[in-house]
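In this view, the complex is presented without one of its protein chains, the others remaining in place.
Showing chain A:
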Amino acid sequence: MAPLPDLFKTWFAKRGWSLHPHQQAMLDRSTDSALLLIAPTGGGKTLAGFLPTLVDLADGKHQGLHTLYISPLKALAADIKRNLRTPVDEMRLPIRIEDRTGDTPASRKKRQRADPPHILLTTPESLALLTSYEDAARTFEGLKRVVVDEIHALSESKRGDQLMLALSRLQSICPGLKRVGLSATVEDPAAIASLLARHPDPCDILLADPGPDPDIAMLETPQAPPWAGGGAAYAIAAVMDQIRQHNTTLIFHNTRAQAEIFFHNLWLANDDALPIGIHHGSLDRQQRARVEGAMQRGELRAIVCTGSLDLGIDWGDVDLVIQVGAPKNVKRLVQRIGRANHRYNAPSKALLVPANRFEVVECLAALQAAFAHDLDGDSRGPGPRDVLCQHILIRACAGPFDASELYTEVITTGAYAKLSREDFDACLNFCATGGYALRAYDQWQRLLQRPDGQWQLRDPRASQLIRMNIGTIQDSDTLKVRMKRARGGKPLGEVEEGFAASLSPGDTFLIGGQIVRFEGLRDMTVEVSRHKGRKPKVAVFSGTKFATSTQLSQRILAMFAQDDWPELPDHTRNWLHLQRQMSELPRANSLLIESFPHDGREHACIYGFAGRNAQQTLGLLLTKRMEELGLAPLGFVATDYATLIWGLEPLISAGPLFDIKALRDGLDTWLMGNAVMKRTFRASASIAGLIQRNTPRSRKSGRQATMSSDIIYDTLAKYDPDHLLLDITRQEAMRGLVDFGRIEEMIARVGPRINLQRLPRVTPLAAPLFLEVGRTPVAGAAQERLLAEETERLMQAAGLAN
């Protein structure tokens, strides 16, 4: 056992602390090349990660950078810096700690490269940028440890892939580098360990005591939830009661728009004027900082929030977590619940508030999964090649490189361990020449091979552009919202460009919990004024809509197989029984399709349980097939569990619709022209460095006509269909927005067992779908028809009609 130095023992004793077993274990195993710690929030995880560093640095002999700490949030880096200062100052340790994020002033960043601190706290993007400089080897000289915090969150995104590629670079500069990962509870620790370690090195996993099981229940309300929608307005009074009974309540929502509406309603019902705040990613940074500060000082009784509060900043005295809307994913639910009661060994308390009748079933399934410690997660597949392309460009910024050496380095990254040399070379070729079938740029290659075989940037000035575009986070185009004042009023946050374009002066919407009136657009900023109304239009935020996980969908289907549901509230229980009488309930090993006339139209409801994104894609593919089969579909709407299609002809036979080969052809041919695919392409093209979102020229004038990425996509699809980026786009379409992987999974699961029920009228389970928003008209001819109608209407209105 590695003994704790006396200085540290005394300090621990003075605070009345003793080492947790997992903290001691981290110290004992400080020479492991990679080590993953899984501990619940509040388990002293950060100290466990830093203890070996502090002990090693205590004698003041180490020169230069010793430990690099990486977290997904800038705020977390600042928070950790504050927390580390306490032991370092109190023990008078000779340790310099600094953070480095996008907010760090340029002068300090420059100094940090020449004279780095002992401990540097940073984000994946800032680290990637650091490795892009020619002097990277000098900056990182002597680096011994890297601590990756909240690695479970990073491992789910391309940010994690970028980080691990950067670590492979660091490992070459500092061969003795030790890697430590800190993670919340996850379903598959081994998968994260294999991402963290230098492949094929081993990575042991330390499991801290998870503490007692959380105390979770569904919130009981006198009123039944509505049939559809996500607002949960019916539960406002009950939630208000809970806020009164607790010190601090965190109220999580799945989307920013829902959070805004809920906060607005809560505020209208807040008769006692309790201090309640709102926090989400579209709010202005200062506004968020104010809420965070008030929260840390314990001044707020409740915070309405979204995933922006998912990660581990310590908020102190939260004693209740409320999740509004079905959690969609059991793992995220468990991690959110962990935000309550940060005292180790005290159970966290949480309440689930289903927003509609179907979510009652979903919440119950999630509760049962949480009790059973049955967490979900989808494996992410091999390392994405768009991130690799960016990594190659970053490597080129740092100076000439040898392709074989870089390949050898890249495959030490867990996610890229199986990358073939051929695939690597295709990415390198894309970075160098664009990788087009028509070789037009031999003279102007981005990367050139020198006579000695090394690759380098042809034009060294290109490195500035590449550095400006480092990162894998895709912000959709948003516009800042400000109060209208003579000199630019208070910033409130941002809204999507598409939403801003849909506003006319006088329209009202919610942002940051207040209703504002749209005044106009100035210099790419949305100017608003205060408004006293009670019924706003709602801002469309870019927050992701999560699809219900495969595992949770399976639990719901398993629950449907029960004879009765005594654990469900009566309203929902009766609803399911009625469905069983009139039609049947969907089953796991077959696919239920209901076909019925309603309101003068024919309808088909497909219960695929494949999650929102896949059901949406299924709607696109099936309506296309139905058009080919002469069923004249008019439109569809999708939820996490079903797609409802309406049209002119009844669906009598379903077999031809579900031919996997035909659906797959649909994906390859006409779906490639769809907007969702274009968005997928845009993300990959900007990560891979084909589209640069940031340029030194300012876009202020709005005169600068920027070309849409859709044009590049269409051109590639037409002239170069086998291009690397289209291949990457097809691969990305298996998950994410298109999620074709889950359609394949569903078709494989049900096989030939397609159960088409022809019914006289709409069924209880299908009825809520009629209330869903987000209907998609069948595109193509329909869009031209709408355009014709609208332009004619405008001509008429202007008195210009022929």
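Here, a residue touches a chain if its C-beta (ideal position, glycine included) is under 8 Å from a C-beta of that chain, and two chains touch if they have at least 3 such contacts; residues count from 1.
Note that in this section contacts and distances are computed from a predicted model.
Novice: UniProt name of the unshown chain, from "Calcineurin-like phosphoesterase", "Monovalent cation/H+ antiporter subunit D", "Cytochrome c-type biogenesis protein CcmF" or "ABC transporter ATP-binding protein"?
Specialist: The missing chain's protein name, per its UniProt entry, is "Calcineurin-like phosphoesterase".
Novice: Out of A:461, A:535 or A:661, which residue would touch the omitted chain in the full complex?
Specialist: Only one of A:461, A:535 or A:661 touches the chain omitted from view, namely A:461.
Novice: In the whole complex, not just what's shown, which of A:299, A:567 or A:790 touches the removed chain?
Specialist: Hidden-chain contact among the options goes to A:790.
Novice: Which listed residue (A:273, A:440 or A:748) would be found touching the missing chain in the intact complex?
Specialist: Among A:273, A:440 or A:748, only A:440 touches the chain that is not shown.
Novice: Tell me, which residues in chain A touch the chain that this view leaves out?
Specialist: 433-434, 436, 438, 440-441, 443-446, 458-459, 461-462, 465, 498, 501-502, 689-692, 702-703, 705-708, 711-712, 715-716, 718-720, 723, 777, 783-784, 786-788, 790-791, 794-795, 797-798, 800
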